[in-house]
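With one protein chain removed, the remaining protein chains of the complex are shown where they sit.
Chain IDs A, B and C follow the sequence of writing; residue 1 opens each chain.
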Amino acid sequence: MTDRRNFRSDNEAPAHPAILEALVAANRGLASAYAEDEWSRRLDAAFSELFATECRVLPLATGTAANSILLAAMCPPWGAVLCHKAAHIHNDEGGAPEFYTDGAKLIALDGENGRLDPAHLAEVIDGTGVHGVHNVKPAALSLTQATECGTCYRPEQIRALADVAGQRGLAVHMDGARFANAVAFLDCHPADITWRAGVDALSFGLTKNGAIAAEAMVVFDPDRWQEALNRRRKRGGHLLSKMRFVSAQLLAMLENDLWLELAGHANAQARALADGIRASDRAQLKWPCEANEVFIQAEPAVLDALAEQGFGFHRWPGYRDVGRLVTSFATTLDGVGEFLEALEHA
Amino acid sequence: MTDRRNFRSDNEAPAHPAILEALVAANRGLASAYAEDEWSRRLDAAFSELFATECRVLPLATGTAANSILLAAMCPPWGAVLCHKAAHIHNDEGGAPEFYTDGAKLIALDGENGRLDPAHLAEVIDGTGVHGVHNVKPAALSLTQATECGTCYRPEQIRALADVAGQRGLAVHMDGARFANAVAFLDCHPADITWRAGVDALSFGLTKNGAIAAEAMVVFDPDRWQEALNRRRKRGGHLLSKMRFVSAQLLAMLENDLWLELAGHANAQARALADGIRASDRAQLKWPCEANEVFIQAEPAVLDALAEQGFGFHRWPGYRDVGRLVTSFATTLDGVGEFLEALEHA
Amino acid sequence: MTDRRNFRSDNEAPAHPAILEALVAANRGLASAYAEDEWSRRLDAAFSELFATECRVLPLATGTAANSILLAAMCPPWGAVLCHKAAHIHNDEGGAPEFYTDGAKLIALDGENGRLDPAHLAEVIDGTGVHGVHNVKPAALSLTQATECGTCYRPEQIRALADVAGQRGLAVHMDGARFANAVAFLDCHPADITWRAGVDALSFGLTKNGAIAAEAMVVFDPDRWQEALNRRRKRGGHLLSKMRFVSAQLLAMLENDLWLELAGHANAQARALADGIRASDRAQLKWPCEANEVFIQAEPAVLDALAEQGFGFHRWPGYRDVGRLVTSFATTLDGVGEFLEALEHA
Partner (left out) sequence: MTDRRNFRSDNEAPAHPAILEALVAANRGLASAYAEDEWSRRLDAAFSELFATECRVLPLATGTAANSILLAAMCPPWGAVLCHKAAHIHNDEGGAPEFYTDGAKLIALDGENGRLDPAHLAEVIDGTGVHGVHNVKPAALSLTQATECGTCYRPEQIRALADVAGQRGLAVHMDGARFANAVAFLDCHPADITWRAGVDALSFGLTKNGAIAAEAMVVFDPDRWQEALNRRRKRGGHLLSKMRFVSAQLLAMLENDLWLELAGHANAQARALADGIRASDRAQLKWPCEANEVFIQAEPAVLDALAEQGFGFHRWPGYRDVGRLVTSFATTLDGVGEFLEALEHA
């Protein structure tokens, strides 16, 4: 498979040159270990500015860890995390949230286009936990933004869900593995889909967006959960000794809004793909394309033919006729063109 | 504190230029995610050659995770890990081994110069677990090489301990956060202090030795524990999506034995420090200097004076008159000289 | 509420006189602690005879613990337990299976009348775990017999499900909180719905059936899981020091098939209730009555009226018009008659 034809995942993309430059720049002399370095110390201020509110930031290397450690701070072992059936935390993290929470339960809900529905969420929360200690206790809501179906929650949709959760005592977590793509699509302020809409903490992922390994746990109430987060990050083995190299990536991404620029590029490639698919009579979109993922629905034979021609994409679990194409900062319109061309002849 | 005067930890060192070059070289095009890339795929062969036996290697970013995941593969929740009282896994990892093993017990033993004693080890194992399910079950022995006291186990010392463990059904783990420094000091084959001496698995740390974040879980019986290790690495959030950047660091370290060269440099600086301290009448060595750590014993006032002059080192827990100085590939003889000079006037 | 009108749960029943007599009989002199006593030592033989195969039995005091400890032996932390959506282990044990398995995931399936469907089970297993370490690994199937809907699996239904599970490497657990009621209804040999049908281990509950607190973990391959079960029972705090008093209850239940007699009585009362409800034009059965639970479906106002008259039953979660009535060895036809009479006038 040529790189041009590879739409398997933004995880397969390399690092943006600015990231490597940031590593080189950070590689000067000695620096305090374990996130006591000057780069890590600048994170609170940098993200507070970005989000236009005081927030506390803990850097780490993987999104699975960011999600799991935040959920463990929000949810006791006897608690439940409500999420969408397609949620990455439920399907793709090998049970990491259960591990970090010491056995909390994930309750996975249906919801159109990858989005949870406030009324259904309310119904499930209200129906769970009614028998006291015999049940698990709903403790956290986890939203993925952009969703696993490639759609984005609008600010008011998040607000509605966060209200349902908050009124019932649940904390609100956002899995932002593709947060940048959501902001780029919605053209909103990052605050609009986080703390202003009722989100308590965000796993802000920048790895898929062009970093090597750089994620941030962002907590919007600076005093909340700090001991649990710091202790669990260490205890999980995620307090890197040379953390400056993670933090430097995060700072490089924030510099001149590189994160938004890269996400905008990826979204644009996805939109081009989606436009072409929609225009084709051989395929259609399974879900609206609102970020950097395109879900193509076509005859299985068509998908097979595309795969045989060296196009890389995932066949979506549970569907024989759906494939997922992901774009990144490194995707080019050449590749998009090749795909659409091949689709016409598949 | 100037860098020259900073002997706090090899964790504070930057990355060696070859490591950054390796990252740049690995940053070409797309690559399979989650350790399915070509760099990660080369690790088994590369380490098998280094260790002169077929071994299986799982890369990850922190030593705490490497230790904890290996121990969790070796030790059931109801098991016990035997280690030295000074062991990093016991004192400095925030309970990570207990977390990954789901609550196994660490049994910490005395032992001169940071080394365990085979007879004492045998006695403790034989005295533990005699009441069946009421006791925990000794399941693993963990040795640190080089030890937390800056000394190194000789091959025959490891053999003797591993025999005690093996005859009683325990697996043998080696915490090799400073494994390179031990090999450099002992001037032995890496196999001599690992599988040939009865070690089952090694946490091979290269971060302290000049990488950014690169550790390897090396298992010397290629079929052993593979499912548990792979599952627990994922579940712990340590399966980096862009793992190529970790593996590339590991490969760069092995290339032309860079790992040994850097450790040799660090050791030489430590030896110079130790020689100077031994020669001084104001201080002495608490433990023999056999790797890249020097434990200076001096009047507390002398240590205070050195600290006030901007020399960075840790006051050793439990001792008022002991300080730990650590050297790295980035330490220079200038810094060593400044320290020894200052010592004479402190 | 008078006892006669209380159909809330067989857990509210007292102990059968034979159980108290057994305690008195066991209360002679000293006895080895921690299940080393003569009563506990007789369990293997007694249950092996009952099940017509060599089995290994560990007594304990609660069904939640029996289920959870067995599942923890079958399922690694990164595993999944497949069960029915109504399963007690999923809904009513406060997350105990997650606790004992150290965070395994319960995957709850739909299925008519409380029973799982083999084809659907196969589909879910085959669709789970396809992405290796990113997914959880299906490791155990848990069947409830009698089911939470008051129905019973026929031997061939269990066989079909166990085949699906076994062919895919899953172990088969049976939650037998009301196992006796199932055997009494099916009029089969206990072996027919356990090991002969592919069940690997049974949580045999006798508390609901007239004991004070007496449950047995029955493993049909005597060498399997013994260390894990013994260690986890102790580690969970379920190795009672004076276990003779639990084992004596179990033995008393087996004596002269008291367990079957009591279950038969309970079933007969339930049948009488069910017959009356079916004959009434004010209510109907939500699910077939095949054990000692009756699910009445009626106008909410009818159910309200019955409750106001002092009849005790649970409104079934998720249904406004369904109530659950449970009978026990202590239920009398008087109470049944009162209920049916009241139903006619409600």
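Convention: a contact is a pair of C-beta atoms (placed from the backbone, for glycine too) under 8 Å apart; a residue touches a chain by one contact, two chains touch by 3 or more.
Bear in mind that the values here come from a model prediction, so they are computed numbers and not experimental data.
The omitted chain makes contact with just one of the residues A:His84, A:Arg115 or A:Arg232: A:Arg232. The omitted chain makes contact with just one of the residues C:Asn27, C:Gln167, C:Asn256 or C:Gln284: C:Asn27. Of the listed residues B:Asp10, B:Glu98 or B:Asp117, the one in contact with the hidden chain in the full complex is B:Glu98.
Although one chain is not drawn, its touching partners on chain C can still be listed: residues 3, 6, 9, 11-15, 20, 23-24, 27-34, 61-66, 68-69, 93-96, 99-100, 207-208, 212-213, 231, 234-242, 245, 330. In the full complex, chain A makes contact with the omitted chain through residues 34, 76-78, 102, 132-134, 137, 228, 230-235, 239. Within the entire complex, the positions of chain B that touch the omitted partner chain are 77-78, 91-95, 98-99, 101-106, 127, 130-131, 133-136, 317-318.
Following the convention adopted for this analysis, only the chains that are shown with their structure count from here on.
Overall, the chain located most centrally, as judged by its C-alpha mean against the mean of all protein C-alpha atoms, is A. Two copies of one chain, chain A and chain B, form a contact in which over half of the residue numbers belong to both partners. Computed from the mean C-alpha positions, the centre of chain B lies at a distance of 50 Å from the centre of chain C.
In terms of their C-alpha centroids, the spacing between chain A and chain C amounts to 41 Å. For the pair chain A and chain B, the distance between mean C-alpha positions equals 34 Å. Residues of chain C in contact with at least two other chains: 77-78, 102, 133-134.
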